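Missing here: one protein chain of the complex. Every other protein chain is in place.
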Amino acid sequence: MKKTIIVETEKCLGCKTCELVCAVQHSNTKNLELAVFEQPTPVPRRKVEYINSVIISDGCHHCEEALCVSACMSAAMYKDVDGTTQHNEEKCVGCNMCIMVCPFGVIKRKGNVVVKCDLCKGRENGPACVESCPTKALKVSMQLQQIS
Amino acid sequence: MKRYVIIGTSAAGVSAAEVIRKLDKTAKIIMVSDENYPVYSRCLLSYYLANDIPEEKLKYRDEKFFDQNSIDPVLGKKVVKIEPQKKVVLLEDGSKIEYDTLLIATGARAKLENIPGKEKYGVFGLRTISDAKQINTRLNKTKTAVMLGGGLIGLKAAYAVHKRGTEVVVVVKSPHILSQIMDSEPAEIVQKHISQKGIQIQTNLAAVEILGSNQEVEGVKLENNTVIQCELIIVGKGVQPNIELVKDTEVKTNYGIVVNEYLQTSVDNIYAAGDVAESNDLISGNLTINALWPNAVIQGKIAGYNMVLGNTKKYDGTLAMNSVEFFGLPVITCGVTKQKDETIEVLVTKNENKPVYKKFFIKNGVLIGFVLIGDVEQAGVYNSLVRKKVDITKIKESLVSEKFDFAKILPLVNANKEKFFEPEYCEIV
Partner (left out) sequence: MVTETKTKDVATNILKQISEERMIDTIWERYLQQLPQCGFGLLGLCCKNCNFGPCRIDPFGEGAKTGICGADADVISARNLLRHTAAGSACHSDHGRELAHTLLLVSEGKTEGYKIADKEKLYRVAKEFGVQIDNKPENVIAKELAIKMLEEFGKQEGELLFCRTRPPEKQQKIWTENKILPRGIDREVVEAMARTHMGVDNDYKNLILHTMKTALADGWGGSMIATEVTDILFRTPRPVRAKANLGVLKEDYVNIVVHGHVPILSEMIVEASLDKELVNLAKQKGAKGINIAGICCTANEILVRRGIPVAGNMLQQELAVATGVVEVMVVDLQCIMPALKELAKCYHTKFISTHPKGKFEGFEYIEFDESRGLSIAKEIVKIAIENFSNRKKELVKTVSEEQSLIAGFTTEYVYEMLGGKYRATYRPLNDAIRDGRIRGVAGLVGCNNPKLLSGYSHFIIAKELIKHDVLVVETGCAAIECAKYGLLTPEAAFQYAGKGLQEVCKAVGIPPVLHLGSCVDNSRILTACCAMVAEGGIGNSLDELPVAGAAFEWYSEKAIAIGWYFVASGLLVVFGTPFHVSGSKNVIKFCTEEVEKITGGKWVFEPDPIKAAHIMIEHINKKRQLLKLKPMMYE
């Protein structure tokens, strides 16, 4: 199975709620009003992008052939048992190799390490962005994965 | 039960071993390395030297790696020769290991120049953990260190040694640093940044002699006859592939070991991957070694597949890429990064105050390379355009825009579905 987030561009209104809740979810306080004052500022792992009138909320696609995992020289980036691509900030040295190869440009720097979507691992109700999307433009998808 | 022998325990060797084990649960896998250290990441040595990470973090796989994958490690023993006819490898202690299928992932070693005095104690490459440890020891006696070479290795070493509180002089033969991966304009931005942080850089100069009595380094003499007093010299003049073990065999070599698109050498049951393997360049199509971690991992993976399943998985070619960060200034380069002739169109956007610098190289409407300094977050998206070789004419303007991101290439993705075939591209609907 491959777990990832599907984006329906036609439903995305560019409200950036996903960015906001993502940053809060990955903050220390997990509370919007407090998170905005945290230092370092919490970093969202989704990004609302656009071309012409198409708006996309994009984040890690947890690629089957994850180039970031191959590129990582400190083994911080890895494929988890559930097929998701996960990142261990403890091991990260901030070499940017993953950023160099990520075809979606969704790996971000936070201080000396990189951060990316972890599909809100361990969160009871699944990814915060999916839960909070007011138009349900984001959905968690489980796809049968090809043998890789 | 098939016997797989892998020579080399670094990026290519490890990824091949993991794939082989995944595909064949019962095979015997033997990994041989001349280093007596388990699986570690060479690329992290400069971080280790700088004290940015402890030795523990050098480990690319934990101690249980060999056990967990049921691999028989043969460590601290160098392979001196392979005998393809007999399907054996000979170790330096005279012992032999038989194989059914062999992967040569011996990597490369630091190129030491032929400078008089290079044998003196205090001259090192920075390629192995033992190099790093020796440099570490030597640093206690070092007031000034000289880096020979202004490439990535030289500069990363310079950064590390500087961080340890040692005076550093980088001696560069070319007119500017990083001359292998960029032209003068971007290089000067990096050079300025590094110099401001206190690393001295002397360009257009070659070292002619390493000085010192008692077989210990005391200085280096340059071609303009000046002498820099120093106790430590790190040579960062590129690497050369370790191909001696196939000398006088049927395994075809050029600069490295020549492989086809399946990572197979001229001998059917021998594959090669990583810094030792010379494969087709993704852009030029010519035989090239782009010695770098991501290439080695992917090559190891593909070689592993093909070693088990026969030649089923193709390698689309090696791509030159580099990512470094000097004192908070990130730099990423990819593909062709110099304007070799007029058929290559160059786009530049820069903001010297930040600094941000982006340079793109386009040939026949296709992005063939780029240099990014300062703002590198979207490097992978550019990288995918290089790999997919699509016509980017339509989005040329947004290419140089500060606002560039994946969305901007969406029209290209939709128009070239056969090239953007990965399932992830269908996750945006």
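The chains carry the letters A and B, assigned in the order they are written, with residues numbered from 1 in each.
The definition used in the following text is that a contact is a pair of C-beta atoms (placed from the backbone, for glycine too) under 8 Å apart; a residue touches a chain by one contact, two chains touch by 3 or more.
Computed from a predicted structure; not experimentally measured.
J.: Out of A:V21, A:V48, A:C117 or A:V130, which residue would touch the omitted chain in the full complex?
T.: A:V48
J.: On chain A, what residues meet the omitted chain?
T.: 10-16, 48-53, 55, 133-136
J.: Which chain B residues would touch the chain omitted from the figure, given the whole complex?
T.: Chain B touches the missing chain through residues 351, 353, 403.
Everything below uses one rule, namely that only the chains that are shown with their structure count from here on.
J.: Measuring centre to centre with CA averages, how many angstrom lie between chain A and chain B?
T.: Going by mean C-alpha positions, chain A sits 28 Å from chain B.
J.: What residues of chain B sit close enough to touch chain A in their complex?
T.: Checking each residue of chain B against chain A gives 11, 15, 41, 43-44, 47, 52-53, 57, 60-61, 293-294, 297-298, 301, 321-325, 330, 332, 334, 376-381, 383-384, 398, 405-408, 410-411, 422-424, 427-429.
J.: Give the list of chain A residues in touch with chain B in this complex.
T.: Against chain B, chain A makes touches at 2, 4-9, 47, 49-51, 54-56, 58, 61, 63-65, 67, 70-71, 73-75, 91, 93-109, 141, 143, 146.
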